[in-house]
Structure formats: C-alpha cells, structure tokens
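Structure incoming, see below.
Complex shown without one protein chain; remaining protein chains in place.
A, B and C label the chains in the order they appear, each numbered from 1.
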Amino acid sequence: MPAKQTYKFSIPHLRILDQDGKVNKKLDPGLSDEVLITLYRRMVLAREADQRMLRLQRQGRLGTFSPSTGQEAAACGPALAMEESDWLVPAFRELGALLMRGVPLHRVLLFWGGFEEGNIFPGVERTLPIAVIVASQIPHAAGVAYTMKYRREPSAVLCFFGDGATSEGDFHEGLNFASVWKAPVVFICQNNQWAISTPLERQMNSETVAQKAVAYGIPGIRVDGNDPLAMYAATHEALERARAGEGPTLIEALTYRLMMHTTADDPSKYRSDEEVQAWKDRDPLRRMRRLLDSRKLWSDTEEEALLAQVKVQIDGEVKIYEQGVRAKPDVLFDHVWAERYPEIEEQRAAFLARQQGGETHG
Amino acid sequence: MPAKQTYKFSIPHLRILDQDGKVNKKLDPGLSDEVLITLYRRMVLAREADQRMLRLQRQGRLGTFSPSTGQEAAACGPALAMEESDWLVPAFRELGALLMRGVPLHRVLLFWGGFEEGNIFPGVERTLPIAVIVASQIPHAAGVAYTMKYRREPSAVLCFFGDGATSEGDFHEGLNFASVWKAPVVFICQNNQWAISTPLERQMNSETVAQKAVAYGIPGIRVDGNDPLAMYAATHEALERARAGEGPTLIEALTYRLMMHTTADDPSKYRSDEEVQAWKDRDPLRRMRRLLDSRKLWSDTEEEALLAQVKVQIDGEVKIYEQGVRAKPDVLFDHVWAERYPEIEEQRAAFLARQQGGETHG
Amino acid sequence: MARMNMVQAINLALHEEMKRDENVIVMGQDVGVNEGVFRVTAGLYKEFGERRVIDTPLAESGILGTAVGMALAGLRPVAEMQFSGFSYLMMGHLEGHCSRYRSRTHGHLTVPLVVRMPYGGGVRALEHHSESREAMFAHIPGIKVVIPSGPRNARALLTAAIRDADTVVFMEPKRSYRAFREEVPEESEVWPIGKARVVQEGTDLTLVSWGAMLRMALEAAGEAHARRGVSVEIIDLLSISPMDTETILDSVKKTGRCVIAQEAPLRLGPASEIIARINDKALLYLEAPVGRVGSYDVVTPYFGREQAYFPGVDSVRRAIDETLDF
Partner (left out) sequence: MARMNMVQAINLALHEEMKRDENVIVMGQDVGVNEGVFRVTAGLYKEFGERRVIDTPLAESGILGTAVGMALAGLRPVAEMQFSGFSYLMMGHLEGHCSRYRSRTHGHLTVPLVVRMPYGGGVRALEHHSESREAMFAHIPGIKVVIPSGPRNARALLTAAIRDADTVVFMEPKRSYRAFREEVPEESEVWPIGKARVVQEGTDLTLVSWGAMLRMALEAAGEAHARRGVSVEIIDLLSISPMDTETILDSVKKTGRCVIAQEAPLRLGPASEIIARINDKALLYLEAPVGRVGSYDVVTPYFGREQAYFPGVDSVRRAIDETLDF
C-alpha cells in the first residue's frame, strides 16, 4: 500500500570478538589485560560451578536446577559493566552474573537445594534472588529503576530474562512502563533459542528479539551473546545511557543453552545433536581463551592453576552448602507477616507439639 | 554503537480522503457511488444513535456508556470491508461497526441498560458482544482466527481495541499468538489519543501504535482514522491478506474521542477545549459529506430526509428497548452452567420463595 | 473532628501519609490529573506532583509488578486497581511475589505496599464492576486483606495499611463511598490490622459483617430489636486476613447464635471460614446453625437484575429470624 509518509526503524547487530578470538579494533571497548583475565576467570568459575552442580544433582545432592553452561558470556559480560550501586534483577540462568555480584556459590546451591536461605545474600546489596515465574521480574526491575530515578540516584538496573519470557504480558508491560517512565534499566534477553522444547520460531514470528524495542520507542540491539566483549560494551553503553536519564535499552544476547533446560529435561526429545554441536563450536570460553592467548595473557599452566583454584573454591562452597541450614524447625511460621497473629501462632504451637510427638508431617 | 549488520523496518502512513473531501486518486479504493452513500448513511446513523444515547443517559433512561462520536470512520470503514462470514470482535466504542453488522440498536441499548439480552444478536452471526475488560478480546480474536484457519474456512477476524489497550499484556500475548500462528485476524487500534484521562504519551513512548507491529514481525500501518476511505482500504487489504493465509496485520486508526470517556467522566478535568475543537474540525462525517458533495451525490434535502429517517429508526429501537425484557425473574439461575445442579437449584427455590414473600433482595 | 464521607476519609489518609513519608507514592490508572474515577485521589497530584502521583499505563499486572519493585527498593507504593473486577490481572504478582518475598528471604526482602480497589455492587454499574472477591485474596497466605465499613475506620485502616510492613489488599466498598458521613478525628489514627470491632454489644445473637453489608446488618439488627426485642451483638470484621477469630468466638460463646452477612457469593466465601472456626472452637456453644447471608452462587447479573441478586436488609432480617427461631 503506498503511503504519504513512513516511519523508519533500525536495529543494529554487534559483535566485537569473533570466533577465532580476533577483536574488531574499531569496536574494542579497550578493557585492560587485568580485566580481561578477570572476566575469563569468572566465566570459568561459572562454567565449573555449573558442571559441578550437574554432578551434585545427578548424585541426589541438589534439587532440579537450570544449567547455564554456554551462556557465560551473556551473563558475565553485562555483570562486568555494572557498578556496585546498580541493581541486578536475574531470572534463573545467570549463575555467572550472581557470582560476579559476590553471591557465594553456596547460596545458589541452597536455593536449588530447597532452602529459602538461598535467597539471602549477606553483604551483597541490590541483588534480587532468582525469579522462577518467567518474566515476572521484568516489571520489578522497572519499579526498582523508577525508585532510583525517584531518589535521583545515579544507579541503573540490569534485568535478565530469556527468549521465552518475551511472550509473557509482563515483558510487555514492564518494558512499556520503563519506557514511559524513562526509567534507568537495561533489559537483557538471553536468547538461547529455546524455551524448554519451544524453539524461537514457535515463540515469536519476529526476526530478532531486539526489534521488540521498536514497540516501546527505546533502543534495541542484537548482540553476539557468546562474545563477552560485545556483551560488555553494549551493556556498558546502555547502563551509561540509563544513568544519564535517557531511559531503558533492550539488548538481545544471541546465545545457546548447551545443556538441558533443567535437570528434569531431556533435550534429545526436541533438538538435534548437530545443532548442539554447532553451538559447542562457538563456546564463549574458548573464544575468550583465544583472545587471551593472542594477547599472550594466558598459558596452559595458568589454565591448570585456575582450574585447580576454582575446584578448591567450589569444594569449599559445596561443603558449606552441605552443612545445611541452622534455622529452627518452626521457621516457616516466622515470616508470614512482620507481626505475629494469633491464628498463625496457634498453628505454630500445634506444629511444635506434633513435632515433639514425633510426627513428621503438618 | 557501530554494528556489523542492521535490521530495518518501516511503517507507512495512509490517508486517502483529505479534510476537504478530496480523494488521492492513486489510492482511491474505487467504491461505487452507492456504496459511498451507504457508508455515509451508516456513519450518520451511528452518530445520531450515539447522541440519542447520550440524551437517554442524561434522562436516566440508560446506564453509563461510552460514546463513540467522532470515531465513526474508524468503526464503519473497516466494517464495510468485512464479509458476512468474517468475525467481528469489538471493544466498547464501535457502535458503528455493530450496527453495520446488523445488530439492532435496541440490543446495544439493552447492554448499556443493564440487561444480558444486550449481548444476544438474533440472526447476526460471528459477532461477539462488547468487551469491557480492556484488551481481553484480543486473544479471543486470535483464538477465533485460529479456528477459522483450523477449519480451513476463508474467513478472517476483525478485532477492535483502543490505544490504552495496547498497554495490557493481553494485547501483546494476543498479537504474538496470532503472529506465530499466522492466524487470519486484523487488529484495529482506535487510537483516539486518550484512555480516560491518560494521554498517549503517558500510555506509551513510541511515536506510533502501528510500529508495535514490528515486535511481532507483522505488517503495521498508521491510517488517518477519520478518513473512512483509508480505513476501508487498509482493512480491506489486511482482511484479504488474512484470508489468503498471510497472517495478521495491525492497523492504527489515528482518531479522536470527541465526547467524554463514559457518561460518568468529565473530560474538562484533563484536556483543553482547543484540543477538542481542533478535532471537531476534522469530523469524519463532514469529510465524507464533502466527498459526496464534490461528486454531486448528496444534497441538503437528502441530508434532511436521512436525518428524519434515522430519527424514526432510532425512535423505534428506543421503544423496543424501553418495553424491557421478558425473562422470568429467576433467569439468573438458568445459565450458571448448562446443567442444573442441586446447590444452585436450592438457591433458586429460596430466591423464588423470597420473591413470593415480597422481598426484593437476594 | 470533621464530618466526611468515605471518599474524603480515604483521601485524607493518603494526604496525611504522603506528607508524613516521602517514600509513600500513589499510582494507578487516572489517579493523577483526573484524581481517580471516584475522586479518591483528589488534590494529590496538585500537591505532590507527577513523581509521587503516577498516572500509569493501562496494565494491572504492570502496576502491581512495578509496585513490587518499588517496594523492594524501599518505596511504599499505594497502587490503585480502578475496579476490583480488573484485579485478577495482577494475581500473578500478588500470589507469586507480594505474598512470598518476606518468607522466601526470611525477612531480608519485603514488599510493603497497598493495593486499593473499589469493589462490590449496588451502584448499578457495568459488567465486571460489582463483584466481591475478598475470599480469593484472603486465601493466599502472606497477604493481608482489609475492608473498611465507614469513613473513620477507612482512614484509620488505610493509614495502618500504608505503614504496614507487608502487602495489604485494601478493598473499598464503593456503595459506601458517598453513602454517609461520619466524624473523623483531627489526628491521624492507626487501627491495628487483624482486629475486628464490636460495634454494638448484645446478648442474644452475634452478627458478623463487613464492608457495605455492615450498614444493612445494623439496620436489620435495629429492626429485630424493635420488632422482637432481640439484643444483637454486631461485629465489624474489618480484616478478612488475618481474621480476628477471638472477637467472634468470645461473642458467639456469649450469645450462642450467630449470623454472618457478606456480599460475596456463598461458596468458599469468608462466612464459610468463620463458620469453620466456630466449628473448631465453639461448636458446643451454638444453639442454632450459624446463619449465612450472601449472594447466590450464580454469575453476578447485569445491573438491571442486580437488586434481586445482592443481599439486602431483609436478607439479614430473615437470617436473624431463622437463627432465633431454630
């Protein structure tokens, strides 16, 4: 249909570090050697922790959880761009980001191990716990961001979610509120191309996730999500914009979930080995390693030392986790509301009496 | 941020009939004189009925309702493009479209007068009743459209909603499902620039509503919503695409609500007389009349005759409405479920006993 | 002291609390420039500006979802649902987050916010504008559900709700918005959430009610007294969750007879829970079955037929008589 006037939009695609570890000079964010090494170390930690969790789960020492192997660049690159005063609002597949915020691994283990203590991060501020209800954290992030703006604090919010999450009404409402409010929040969609068994093309008919930004009149960008430098750079710029009062950004991190959806899932039911293999070849860790190698910042010896050190660290955290939690048995009655009310206290008393009587059930 | 590759999108803007009643020849959909006259007649009927309802409401003869004066082109143009076998899924401000589907005015009056009978349209198929829960009809429309596709029927669905509705999660979910399913549905957003007191710029930060189509990978078009020819043409094309299996379209009809939100609303609290006046000057009826005049299809005599005829028609419908409904008093117990269940039947019996005892309450 | 109606009293509490604590903000559809479709937020936008009185986009889940974020970050949002009939759209955040953040972090993160909503019938409103669904909210552990019955307690309980450390669903019986005026004290009052009030002492029968039904309860009790000399003790429940079982039980143990009058449909409504609690703790005191008054378990009819659907004074009267004459 011909028309008088047209409105035009475009969505850029960003990659800085290619699969061979070569940096696009024009786009290089110029991270120092030290920072590059730190980033690599964090990504390795996230990977090793994830793989350990998988083993723990298989041994019955951990509950069902959602592995993040393969998505380390998409989680750690953005976290590197955060200030401590920024807020992290995760979904459930950002282990690397949580660890980079300073959340001890044993807290993450406690979460997946079935204890509320896994949501308590002593000393770590402005980091919300894992969100299980897909997309529900998106409006939360917008509300936190509004609060930063309200308080005139120069802090921004980094909010993660998956490609499946973009289908939820809360994605839409959250981005729209944030956009209308020009709230300082950066939305990162880890487009790992699957929502359990649902492939991208059954989740949406749009070519990219990033173009959904057009609906909200905010910048959208598609980023190679296995490129930690691009993820860092895009997030860094978006956070700066946010803190400068220029409103939200939507970043699509094109990546891939290399493992199962959760440990209860069997991905062979819905996707091919070839597809997985193709993405294994794009492993973000390998890419980062190649960069370090090319800059002569790393060696096999250092790699071995790192793995050994990471193993010790993880062992220690698993130990803390397996020491268990020390709450009294009636803790479930403590936090219904801030105050105590007779109807709950009566039930607590009954519960305690039953426990003393040797009953194990409610 | 520079980038390797970009994705580009554009949204056209359509106007065919300008404010002086001049047609853009290149875009003229070529409606016959007869059809043009019919369209005008329907728009006048809708306007007159709306104004009568306003008076009825002020006299206490009708409940709160949402006037549609000023939006006749956006409702009637699309309705003209429908086949009888297409489905109409309205919101609550498409009086013109309902009447064009053949819904008798007295049914609309019954709806706003507080009777379920206002949702029964004898002999009129494929026309859903008014939807009060904003945006909730959008996924319904997608589901109906899926059914048409499922049945391999060459029918499409026309779904109306307002600018405020675009903020609801159901707008997003409905458009996304329809798009993924390539369902035959045309979404028409009557962007009348206000959602009660909320102006467009507090509802969304996007320049247009139409660009929200980009998020779903479907065509979006902004149309002059006070131009009945453009509304007809855009809808016609979109319905054809839908029936041909090419999926949904989002049409933004840029129009204006000339009256109050509902009869319970006082628009002077939130908008200026100048703004309203500016839009009165763009009255779709006047524009259509100018077209007919310019083609020598209409005269003052015909106008008078039309108004007289419309008045008679409306009088008749009001009369039917005011004769009331003839259901038995316990009809509210009849349609809880298809079958009868003891717990409801007991309550019915109690109700009837109370009524017989002269009680007026439940 | 000033005489005011419920709209004014709620408005007063909002003014006072916004003045007292700049973390308190008001948000919702049309609550700012338009001052709310019922004018409950009158004057707030002028006094506190658009930063603190936010006209939100039209999205209930978005309203509560962003309010949760604000509350987690330290604000005290008072979010309005324009009508309770649209509150089902925010149930995800209410059930999933408002109710749980405290317990899932053992008190480290909390969601102190208020969701205000006009509810209930009797004003000849459109479809979806007349329901009483307090039971749905009150069934969720970790949520408080408060329902005022008059101007004074509306102001005192909303103040309490805003200061409360947890999420409070504050349901406003819109039928009572402008139905009557009452003296409201000059000074801010904070009534404890979770406490019922004995609004009239009596010895023969306990009548429990809340919201707009309370006035009908009072009228029916007065009439029962005039007609047959019965002394009715009337309890205004005020809080559906937590629920003040003690006050009810004390009264029922004294009177031996009880009627509960709610506007909600009967099935799984609050009256059923009250009866269950009487069953648990005071069954042997009962001299008759507890009388239940409520709407029928049918779909709320359009307003042309609503009178026959909603319980009225005569419904309460009938239940009192049946309970007395059992």
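Here are a few things to note about the model shown:
Quick note on the criterion: contacts are C-beta pairs under 8 Å (C-beta built on N, C-alpha and C of every residue); 3 or more make two chains touch, one makes a residue touch a chain.
Since the structure is predicted, the reported quantities are computational estimates derived from the model, not experimental observations.
Every shown chain touched by the omitted chain in the complete complex is listed here: A, B, C. Per the touch definition above, the residue from C:22, C:182, C:246 or C:297 contacting the chain not shown is C:297.
When the missing chain is restored to the complex, the residue among A:72, A:168, A:252 or A:317 that touches it is A:168. Residue C:141 is the one among C:43, C:74 or C:141 that touches the chain missing from this view. When you scan A:53, A:175, A:314 or A:336 for touch with the missing chain, the hit is A:336. Residue-wise, the contact with the chain that is not shown comes from A:134, picked out of A:134, A:157 or A:288. Where chain B meets the chain that is not shown, the touching residues are 87, 89, 116-117, 119-120, 128-129, 133, 136, 138-148, 150, 169-170, 173-174, 176-177, 180, 327, 331-332, 334-339, 341-344.
In the full complex, chain A makes contact with the omitted chain through residues 63-64, 113-116, 118, 132-135, 164-165, 167-169, 195-198, 202-204, 264-265, 269-270, 325, 329, 331-333, 335-336, 343-344, 347, 351, 354-355, 359-362. Touching the omitted chain from chain C are residues 61, 85-86, 88-89, 91-92, 94-96, 99-100, 102-104, 127-128, 133, 135-136, 138-142, 241, 243, 265-273, 275-276, 279-281, 283, 286, 288-290, 292, 297-302.
What we mean here is this: only the chains that are shown with their structure count from here on.
Here the CA centre of chain A is 40 Å from the CA centre of chain C. Centroids built from CA atoms put chain C at 36 Å from chain B.
Residues of chain A in contact with two or more other chains: 169-170, 173, 176, 180. In chain C, the residues that reach two or more other chains under the touch definition are 56-57, 59, 61-62.
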